[in-house]
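Pasting a structure below so you can have a look.
Of the protein chains in this complex, one is absent; all others appear in place.
Labels A, B and C are assigned to the chains in the order they are written; within every chain, residues are numbered from 1.
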């Protein structure tokens, strides 16, 4: 059995690490707040005092942190991951970070003699627990091949996309499609409601046809009930739409419906919905109607 | 077994009628071009000389025609459906028509003493053959209840939506969501391609996640191969988007992403793609790049 | 001096009629509510009991009514304009009506042997008083030539655009440009304000450059003061945008920024601003910020 490491035991990282451990692998772990390590320790993981210790002990270390700031601190800080890396080792960073940060981390890791793979995932808590994430890998191909068996414990699909940065790009593309589908869904629910059609019947109709998908099925009832407990916060979806639009701009692609969707998400963010689930954009798409509105009414004189 | 009728034996109507016949019901049929009736006649259907004869012979007559013009001619013309209707009978029109035409047909049918149901469907040829259409019914509730068992031979889900016109509206809502999902998909494929990511890998990634749906799975490979054999012609999707936007406008709902999608579909229609499948909008969303383009190049003097 | 007639003495019609009278022409007038005729009678106009009487007495009758419903009633009703028309006479309808109504009126007028000109105007109360309207004529060319001298008393520019309906179309185009300029202005004012730049300084800057125009100059200060007394009601602008989009759709032209502008105007209409000036769309474009908004804040866990 391989000697593996895992850095970052949050909502996503903890179940991912557990899936490695359950398969029988030796696992060294570290988390910034130590109490998150306890359940894994009870299950047999070795808890280390810092990221560098994990990397020193493991052949391949997996990382799942919340954002580029955390990634930079954990990899480059004193006692950080890079301090424990070296020839023959590998670091697989599954955090969602931008291509520039990813390239910077790749350079730092490779400077130690180790190999680097970016491997952001599509999917949230439940797929992390079930080992059914989708893994979007890019970087050192031989590390991808070596780590494949372990990635398969965490995900149901993995793809290798080429140079560092391409995993991050693929994730942006997927999230852009997700944002566009959500605004199409929200506009449909709003139009049904205004037309006197029960939105929950629309859910049934959509679920029975060619448009049926887990996102509509999972989030539809909550949207109809105006509940938006955050699985993926709206402000993060909006940020991804912005980054996708900027990427399109660089590459010469106008993305007119994504741009319209982004404007709606910005509006939602500005209206105080930033920390709710991204499906809260549906609340904005419903329109206002504060009372005095009389679309068919007679206006004052004018032409 | 009930005495049923069927008017319109085209791509959709023929398999729908056959599903009624196969279940053992007596079936009178008529089609404008007579040769389309032959296969059903061979299977036991009675072929009539006109729509009125079918309605006179049947308790409930189902209708599946191509557009409002055909519907008006078949129902109101000499020897038309209304000439054979009367008290106790029912007409279930499953054609896709606008609410105004549907209300006009309802009035004409009811004037004979018969009952009327509009019941447009979501789904195309394959679901029609498999009896897995989604049926969006509105009109006379008791006719809906009486016809339920027969509708269930043609569809896997049926909903009753209230007054005549609401079935047509629900269909518009569904098609608006479909159009929006298609532009989100097309922009995603385009951004992947420009980013140097294989669009077919994007298909795999989407198929494995929360956005997976039969439309992406069914049309994705053809889109990547630039093949757009028409299942649902682009000009019809564009027309439905226009009607949905006008409906939203009447009801006070701005639909910004549907409006952006509609502009893309109009552009596609104008570029000669009107009669291809509606997924051909993806060709437009890819952008141009006729050669001389140099996004990063030095421009002439100016400020 | 010619014998002229004028039907419709509202905010626009009254000063237009007065400009004909002041130039010394014989003028027969009629208005639905009789008291509006009194000031013109005092200035020498002959007040008639109905539209038909005016047309019978005049060689050329000008019309300025509020909408298609009023136009149809005044032209076709009992004692209406058509009842007084005949060979050699002319009717110049300066109301803003849709092409279909205009064509219907043209047919009715021509059936009497008279000639017809549609001649909607661009400009509101002040230009009507000053005789500086812009007149968009279409229909019978010889009537346009004959009426030219009188049109020049009401407007500073007149153009002949061809067949009946083309005047209405040109007006739609102009109003679409106006709506688009207003949303560009409103977004600029909003972005200045959010950036901590004084919007009234933006007005000065715009007034000094290549974008300077009477609309920005005239409405800018009121917009900055959040005052929207209706000169041209928002709901009418929104209706014109809708009609322009539908026209573009028919002709194969997607109009993506007009579509985005229309969505903003619908939102404004829905938010209770329908009867304010169309510049009130700027209030909607400013965004919301209801309090709890924290764009940069930390969201809950999730990704």
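Rule of thumb we're sticking to: a residue touches a chain if its C-beta (ideal position, glycine included) is under 8 Å from a C-beta of that chain, and two chains touch if they have at least 3 such contacts.
Small disclaimer: the values here were computed from a predicted structure and weren't measured.
Asks: Just to verify: which one of C:71, C:170 or C:234 makes contact with the chain not shown?
Replies: C:170
Asks: Using the definition of touch stated at the top, determine which of C:51, C:131 or C:256 touches the missing chain.
Replies: If we include the chain that is not displayed, C:256 is the one touching it.
Asks: In the complete assembly, which of A:7, A:231 or A:255 touches the absent chain?
Replies: Per the contact definition at the top, the residue touching the missing chain is A:255.
Asks: Against the chain that's been left off, what residues of chain C make contact? List them.
Replies: 122-123, 134, 136, 156-157, 159, 161-162, 166, 169-170, 172-174, 176-181, 183-185, 187-188, 190-192, 194-197, 201-202, 204-206, 208-215, 218, 244, 247-248, 250-261, 263-264, 285-287, 289, 293, 295
Asks: With the missing chain put back, which residues of chain A would touch it? List them for me.
Replies: 238, 242, 245-246, 248-249, 252-256, 259-260, 262-267, 269-270
Asks: Spell out the interface residues on chain B facing the chain that's missing from view.
Replies: 10-12, 66, 96, 121, 124, 230-233, 235-236, 256, 260, 267, 269-272, 274-275, 287-295, 297, 299-303
By definition in this document, only the chains that are shown with their structure count from here on.
Asks: Looking only at residue numbers at the chain A/chain B interface, is the share used by both copies over half or under half? Answer same or different.
Replies: same
Asks: Rounding to the nearest 5 degrees, give the angle of the rotation that lays the CA atoms of chain B over those of chain C.
Replies: 180
Asks: Please identify the chain with the largest separation between its CA centroid and the CA centroid of chain B.
Replies: Most distant chain from chain B: C.
Asks: Report the inter-centroid distance (CA atoms only) between chain A and chain C in whole Å.
Replies: The mean C-alpha positions of chain A and chain C differ by 51 Å.
Asks: Could you grab the centroid distance between chain B and chain C? Build each centroid from C-alpha atoms only and quote it in angstrom.
Replies: Those two chain centres are 40 Å apart.
Asks: Centroid from C-alpha atoms only, then distance chain A to chain B, rounded to Å. What do you get?
Replies: Chain centroid spacing, chain A to chain B, equals 36 Å.
Asks: What residues in chain A touch two or more of the other chains?
Replies: Counting only residues that touch two or more other chains, chain A contributes 256, 260, 287, 289, 293, 295.
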